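Report on one structure; see the data block that follows.
One chain of protein is taken out of this complex; the other chains stay put.
By written order: A, B, C, D and E. Residues from 1 in each chain.
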Amino acid sequence: MAPLKLTVAQYATSPTLAETLSNLREITIAASSTGTNLVLFPEAFLGGYPRTSTFGASIGSRTDTGRNQYQKYWAQAVDLGDTHPDGLGVYDAPGDGTREFLEGLAQNTGVFLAVGVVEKVGATLFCGVVFVCPRGGIVGKRRKVMPTGTERVVWGIGSPKTLKALKTDIAGQKVILGAAICWENYMPLLRATLYTQNTSIYLAPTADARESWISTMQHIALEGRCYVLGCNQFVTNITLPPFADDAAASTRPEEMGTDMAGEKVLCNGGSVVFGPMGEVLAGPLWGTEGTLSVTVEDLEGDVVKAKMDFDGGFSGHYSRSDVFRLEVAGLEL
Amino acid sequence: MAPLKLTVAQYATSPTLAETLSNLREITIAASSTGTNLVLFPEAFLGGYPRTSTFGASIGSRTDTGRNQYQKYWAQAVDLGDTHPDGLGVYDAPGDGTREFLEGLAQNTGVFLAVGVVEKVGATLFCGVVFVCPRGGIVGKRRKVMPTGTERVVWGIGSPKTLKALKTDIAGQKVILGAAICWENYMPLLRATLYTQNTSIYLAPTADARESWISTMQHIALEGRCYVLGCNQFVTNITLPPFADDAAASTRPEEMGTDMAGEKVLCNGGSVVFGPMGEVLAGPLWGTEGTLSVTVEDLEGDVVKAKMDFDGGFSGHYSRSDVFRLEVAGLEL
Amino acid sequence: MAPLKLTVAQYATSPTLAETLSNLREITIAASSTGTNLVLFPEAFLGGYPRTSTFGASIGSRTDTGRNQYQKYWAQAVDLGDTHPDGLGVYDAPGDGTREFLEGLAQNTGVFLAVGVVEKVGATLFCGVVFVCPRGGIVGKRRKVMPTGTERVVWGIGSPKTLKALKTDIAGQKVILGAAICWENYMPLLRATLYTQNTSIYLAPTADARESWISTMQHIALEGRCYVLGCNQFVTNITLPPFADDAAASTRPEEMGTDMAGEKVLCNGGSVVFGPMGEVLAGPLWGTEGTLSVTVEDLEGDVVKAKMDFDGGFSGHYSRSDVFRLEVAGLEL
Amino acid sequence: MAPLKLTVAQYATSPTLAETLSNLREITIAASSTGTNLVLFPEAFLGGYPRTSTFGASIGSRTDTGRNQYQKYWAQAVDLGDTHPDGLGVYDAPGDGTREFLEGLAQNTGVFLAVGVVEKVGATLFCGVVFVCPRGGIVGKRRKVMPTGTERVVWGIGSPKTLKALKTDIAGQKVILGAAICWENYMPLLRATLYTQNTSIYLAPTADARESWISTMQHIALEGRCYVLGCNQFVTNITLPPFADDAAASTRPEEMGTDMAGEKVLCNGGSVVFGPMGEVLAGPLWGTEGTLSVTVEDLEGDVVKAKMDFDGGFSGHYSRSDVFRLEVAGLEL
Amino acid sequence: MAPLKLTVAQYATSPTLAETLSNLREITIAASSTGTNLVLFPEAFLGGYPRTSTFGASIGSRTDTGRNQYQKYWAQAVDLGDTHPDGLGVYDAPGDGTREFLEGLAQNTGVFLAVGVVEKVGATLFCGVVFVCPRGGIVGKRRKVMPTGTERVVWGIGSPKTLKALKTDIAGQKVILGAAICWENYMPLLRATLYTQNTSIYLAPTADARESWISTMQHIALEGRCYVLGCNQFVTNITLPPFADDAAASTRPEEMGTDMAGEKVLCNGGSVVFGPMGEVLAGPLWGTEGTLSVTVEDLEGDVVKAKMDFDGGFSGHYSRSDVFRLEVAGLEL
Partner (left out) sequence: MAPLKLTVAQYATSPTLAETLSNLREITIAASSTGTNLVLFPEAFLGGYPRTSTFGASIGSRTDTGRNQYQKYWAQAVDLGDTHPDGLGVYDAPGDGTREFLEGLAQNTGVFLAVGVVEKVGATLFCGVVFVCPRGGIVGKRRKVMPTGTERVVWGIGSPKTLKALKTDIAGQKVILGAAICWENYMPLLRATLYTQNTSIYLAPTADARESWISTMQHIALEGRCYVLGCNQFVTNITLPPFADDAAASTRPEEMGTDMAGEKVLCNGGSVVFGPMGEVLAGPLWGTEGTLSVTVEDLEGDVVKAKMDFDGGFSGHYSRSDVFRLEVAGLEL
């Protein structure tokens, strides 16, 4: 059994979708050259995270400035051509080419990609993660089921059906991939939905850069007895996406964040990797762009050994599935 | 991106199908000469709306007079040669030449036509709308799924499969066309079927000339966040089609309607155009024949901005597709 | 059969819950003295509509000022003691006395109350409507299933199970009460859920004061063939609730709204009553506080007659329930 | 509103139950004298945690030595006189006086006690927590629903019905107390059961002394937006309870643990208190016995403000109770 | 009616799963050649019974040696591909081929197999029994609801839903099969669950080799008035599975058991068959591997006659179902 190399990429969204895709390609190729089998990109990496924006909305009121800002944001979002009402990844509409770009990149490099996206469907935007397999193309997709705070003004509510974990092989090892986006990681029933499916690599793209996030990542590793990959962007007022402009922001970026080398740090990163016994394997990475990588010799074996102690998964010891019963609408568990 | 000019044609059916087609050609050519890209004609424009007629039917009783009247009406209806049991627009029977006429006209003028028709299939009549593309000919057709009142004596019940919205380009802009005929506009699940498909130009040919119809058109613009084109005939006792003769009518036309310049107005028009924020753009046009036109600079952009506020479409914010589930027999949404 | 008098009360929330309840009592007693059987109060009348507020939230950021504002708002919200996870109105926790207040008032005056509330459950707020019966106390409750825009920052997502219509007798007439709150009135599947239950008095408390709202009210009357009561607050910068303070607002109230007698009108009212043929019966009432009342001689008879024309309700002509199938999670229709 | 002082007591079980009770009394009186309103004692504080023991059991085999060890352990366990099959705290059997001791102590000091116990019912032992109110005596009890590892040889499986949270007043402030014991804190559905009941003080007596436990405590504070009190014993080979003797242990205590001042530390403590924004308020306390205290000015206010950001409780924003449905056998949520 | 030949196979698990399956095949083919219609294999026959092991666990402690031992054990366990949380036998995941092996063997030999297994689901192991029908493949499965002693460290708790008895035909006779594993046979409510379903062939795979076990088998025959097949392994220190190695065992195997021909007997067998009047029909078989067979002329008739005396089954005389009410969570009785 060959080792499995997992990488998280802590980078900021570029000013345009084309530039972000180009950057994603470079990062992937570089990671591929050092043997990486899977790269995770942060929440909203494609499309951009509109930090500081309000889109002109207050309660009972909107502005045309805000609507124009939304249109600019919408224009940068990806169109994957998903035609299923729940966003389950049925791709028979054309889309904007992003899907083909990612699928081609995965195929050419042999790297499995997990990419945070802002996806447009009609006029609505969703915060999602796509799973791009070198062999099968986009084989899975998640959509955040509950956006946080003002995100709710611009992002739709994803269907819990997208919580279907993905069983696949990467580099010859059996993996079960699940993803929870940002504060979905605080939702115990959502995480239980992933554990129940025996998720062995838990992906946590996020925009939360507080130090306490590291505790949550470690806790999830121990609770889920799985590898946990946390991935955030590192963003300053310089790299904030152009559509997140001052006019619509409630607070001007330069009044926010932390000073660092003349810039204002708006999102300080904090990508990190934990193993299934809760041990930190890489990171946390603060205050810079960059990647973290870990090499796993026997992923299934590591998980089995860790679950001997605690198994909360599919009718595991600690699921007490005889007395706790979780149902997720539309998702057969 | 070139602007898109949309026109509604408020005209009455002529005494014969040939005359009506001729009139339709003149109106189309005139509209084309002023840059129109799409013309919508009213409900039953070809074939005629049999206002005032009872076709000799009362409950438990019919008359030969009524049967003769029906035969005359049937003779004026169009035969498109549609061979699909659900009227989905599979044209491999010869028809009566109307299809070729409309396709040629669209091709020659470059105008996309949406025409209200009374279509015959065997001995049955359907109230429908045909979409005639300059490039592709008749690329779509609707049939009213529920006729109103006495219409049910002469019109069949259309299949909901015809509610498939049409994605196409008109004048270089992406459009998604949907149509709801007359009181279909009061059917919330039918409209939802169109919204779910992200209809951006909503066509509403009708025979309802009450003022309250304008509220419904405005409501639909706000609910569907799309352009709404309402189109009715202007009809008096003079222009009532010949087959709708006195003998079979329960009430004589001259005892109906409103006096206007010595005529009795039987259908006062009320065509109107609304934009996706619910703003009136043209009309309503009352008491005369004529056309209304609007020019749209960026149809998709207008819709996106309006849907930032409210998106009830394909898994939009307000669809709550996770808890409301609409299924339409035979139509994959 | 005695006539049924229905009243809508267009008033603003007072600075404190106690004062609002006191005002509600006065309005109810006055209405009762003129024979009213049912009074509808506006959206968020108890608790208050936080117009202009952002609660310090922009995307990826919150402020302590905003959290303090939220606590003030939360303190004014009502606690009904509802213990059901879906807010279905199982009241076995004590609450804050509001329920008993409303139930006592209904009992003493004999007036059926439908009151827009902001309800607290733990730390979460819901925008709801309670139905208070003189005989049975609080016999029903709705919770808005999708808040609008920035409301999503402070209001939870209600369960569609609350869409159960309420069958009861008021003044000896059989009524079926349904309610849709503000932009829920733009959700066709939600309205269809109410029509399917044969709602005869459709209550539409709102915070939308645009003129186009009147079209929506009229359309619903025609679509649902029911009495429609629209009810809004009339609010100026003077009567804006204290917790909606400037500090947290993205736009200062005095820069918003329309001048009127030295005040800035932030919400201009527009309460209105339509009958089941789409005819306006009272209002719209713009630019002032006040009440509108209508007297209905035979509510069930009026609805039946209107539905002869168009019946979209429980397997009515126009439901086409054979081909359109609506399912609402957790609600047996 | 008076402030609320909360204390966790990190002490080891004494050689006999009588001595442990005596120690508990001294700690409580001392805490009371500095104004404490609630004291939490560790898992199995009364009865003792049999660290290092195997009770002579291997798979398919037991020994009489192990059975004798069990009898000694059983003799030290408390008998509360609970007669309900699920251990729900119906006390009509006499018990061994421990209940009366604790109730008297709470009454005399005015301190609310939450005490980890090993409770005997017939011949079976349960690991539990009792809530002892100065006014009402023992008003609640939990039993661990899934013991960890070899604990399963000697501890029964508690009923999930004991997860009912306790609403009460302490020092004039409204509190909702919930408890999860040791690795129950890794069970997301169990924690969700407590959050759903709006637990505001989350008690976590434990025997886990790894550093990663602190991450779990912090995560729970953020996930549950509540005060979290973690409490462990500090135990060395000297203070290990006598019944946990060498003969039956698979590993001799002196071969385990960490050296400290000539003793072997078998359980290093790690008691800690977090606030509802995830901020550490006291501890962690490593390597010694002692207490930690925090003073809370407005517990409900702190929780409400923290839940504005994230509310996973009773139909809170993030519960998505419309699509995630948790049922716990026998417990009405 | 053809006679029905029932066989119990008292054999030890082989060093690897492949070898055990191979042995199972040989035993089955041999039994088939002498006309056997059903073969019962012992508890944990596939996967192995880890007699003497502790898996490095004592209370509050685990070792990496124990975790490695667990991984070795897990590797030998069967993966049936059951995807139901309660292990009800929904097989849509691939599994490891064991299911197909057993189904093929049953089909080819025409023998109904009841096989004790250690089944893995994710990282958790369950002790179960599969029912393999020559016609339908795996048509039923049980999972032990309460492991015994140290088994609880490595085996999960099965759902009582698996207690559904299986009605089928074997060799043209109607049978109702139920199974209780090892000390489940001491659980009166569990057995009553099987009697209530009129179990006629009661299968009792076990690891209990004490002489008193024979009394329990006989008692069950008399209590349940059914055929009872007890089946155990015969195991010595030589045939103990390799993963049950010395290092992790609390007691070295050579210090356990009984001498026999230079080996240490760790499990002495004791397979036995009783008829529904409590009469011994075959065995007990002590001190060797081998099979026992009985031939039943009229199974249903024998049961009916025996139940004339005592019928504790589905509302039988002795069920007193009017006053004793048994409910089993999730199982409709």
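Criterion: a contact is a pair of C-beta atoms (placed from the backbone, for glycine too) under 8 Å apart; a residue touches a chain by one contact, two chains touch by 3 or more.
All of these numbers come straight from a predicted model, not from anything done at the bench.
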Can you pull out the displayed chains that the omitted chain is in contact with? A, D, E
For the chain not shown, which residue from D:R67, D:R135, D:K174 or D:R210 touches it across the whole complex? D:R67
By the document's definition of touch, the residue of E:R25, E:K167 or E:H219 touching the omitted chain is E:H219
One chain is left out of this view; which of D:A30, D:V280 or D:A329 touches it in the full complex? D:A329
Out of D:P50, D:G89, D:G140 or D:G156, which is the one that touches the chain we can't see? D:G156
Which of D:S22, D:N108 or D:T124 contacts the chain that the document leaves out: D:T124
Across the whole complex, list the residues on chain E that are touched by the chain not included here. 145-146, 148-149, 159-160, 183, 186-193, 195, 210, 212, 214-216, 218-220, 222-223, 278, 309-310, 312, 317-320, 322-330
What residues on chain D make contact with the chain left out of this view? 55, 62, 66-68, 70-71, 74, 85-87, 121-124, 126, 154, 156-157, 159-160, 329-330
Absent-chain interface as seen on chain A, which is shown: 322-323
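Throughout what follows, only the chains that are shown with their structure count from here on.
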Chain D and chain B - chains in contact with each: A, C
Pair exhibiting more inter-chain C-beta contacts, D-E or C-D: D-E
At what distance in angstrom does the C-alpha mean of chain D lie from that of chain C? 46
Approximately how many whole Å separate the CA-defined centres of chain B and chain E? 71
Note: chain B sits from chain A at a C-alpha centroid distance in Å of 46
So which bits of chain D are touching at least two other chains? 149, 309, 317, 319-320, 322-323, 329
Name the shape of the chain contact graph, picking from line, ring, star, complete and other. other
